[in-house]
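A single protein chain has been removed from this complex, and every other one stays in its place.
Here is chain A:
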Amino acid sequence: MATQSHDVEALIKKRYEHGFHTDIETDTVPPGLDEDVICLISNKKHEPDWLLQWRLEAFRAWQKMKTPTWQHIKHAPIDYQAISYYSAPKSKDDAPQSLDEVDPKLLETYEKLGIPLHEQKMLAGVAVDAVFDSVSVATTFKEKLHEAGVIFCSFSEAVQNHPDLVKQYLGSVVPQGDNFFAALNSAVFTDGSFVYIPKGVKCPMELSTYFRINAMNTGQFERTLIVADEGSQVSYLEGCTAPQRDENQLHAAVVELVALDDANIKYSTVQNWYPGDENGVGGIYNFVTKRGDARGNNSRISWTQVETGSAITWKYPSCILRGDNSVGEFYSVAVTSNWQQADTGTKMIHLGKNTKSTIVSKGISAMHGDQAYRGLVRIAPTATNARNYTQCDSLLMGDQCGAHTFPYMEVRNNSAKVEHEATTSKIGEDQLFYCRSRGITEEDAVNMIVNGFCKDVFKELPMEFAVEAQKLLGVTLEGAVG
């Protein structure tokens, strides 16, 4: 009777909801990476020479670097020469001015994903900058943002239209040679998003970008830069999903956030890229560098992430608390099921006085999923009266999955107060039975308990995302009780 492991398997085998593939002719550069390819990418994008040189510097740095090995992740070596570094929808020369001009197949794809691209379907108040493979194809709500003086565009457009801003801030948080994957991204990034919120402006709507990986064997290297000028505020949502495929795909994004005096940036991610099948075949390799620089006094940067997808997640959204009284937050839910692996966490680097950081990490492992929380809290000698609170909880479903915690603390100022709490628990048979004995199905019960476990993080998400995140968690963990 009831929860036997084969039921569990049947449920989890439910095919990846977003697994389909759109047929669009792509303009793809042959696999391989050298300086010529980088020149070609830069050329195709009509970039200024300084940016080409910047890319080449990154490439040279990358060539001298080695793949990091400290993470708690296993995978076959990645052949960087087997990857194609550029792919764009064919129609890019005459980029669409409105949705009518967008390839209907593309729109169909987005619709299947439930991305509200059509204006009538748009969630009220959300502007979408959709990225299909490497080039942005549609941007909405530009007008309203324009009125407020907010710049929200694709990275390529920013390079063309706001070169000074890009030049000033690009690489100022994550330098080209920061780490292996950031260096690779800096050399070959194709597109991404750019946001600038002028002084004193509260962005009138939540900004949202959906990334999607499509063409076969195309690594995707997104670059996002968000600058919040003095006294400004912005909430940015990033959601991702990808079609099913067999070969592993590399994704190495870089996100840089800059918050000047009194500015406030909230960055939320829901990541549900293809996690691979039940045998661990396929799935996205997600190696991301995300960092925010709370550069100004009284600035605040808040990361919220819900990571349910990808075969491999390697990601540590971090905050440099440089300004006095600046605040950094990290709220994370990471789910690993089937054969997914995640090594994720954050770094809070306290430099300014009275800086405060909060870390709430909820890890859920099911089936053979394996994950590690890796967090660093560093209180520099200059950071008088710094405060950190870290709470790090793991929930295990079944006995084949794993959870590990690697908290690092470096406290170099005696006035610091650092608190760390960690728990690991198994999803309670008692809790499940309790819910079921009240008439709730096992699936719904798991969902409810897991959502309860994640509540402290979900409440940080913007409304639309909170709902999506809960649904996603349900799909990811369907029947994953053992």
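Following the convention adopted for this analysis, contacts are C-beta pairs under 8 Å (C-beta built on N, C-alpha and C of every residue); 3 or more make two chains touch, one makes a residue touch a chain; residues count from 1.
In this section, contacts and distances are computed from a predicted model.
A single chain of the complex does not appear, and UniProt lists its protein name as "Fe-S cluster assembly ATP-binding protein", one of "ABC transporter permease", "NADPH-dependent 2,4-dienoyl-CoA reductase/sulfur reductase-like enzyme", "Fe-S cluster assembly ATP-binding protein" or "2-oxoglutarate ferredoxin oxidoreductase subunit alpha". Among A:144, A:202, A:412 or A:455, only A:455 touches the chain left out of the display. By the touch criterion stated above, the residues of chain A touching the omitted chain are 1-3, 428-431, 433-442, 444, 448-449, 451-456.
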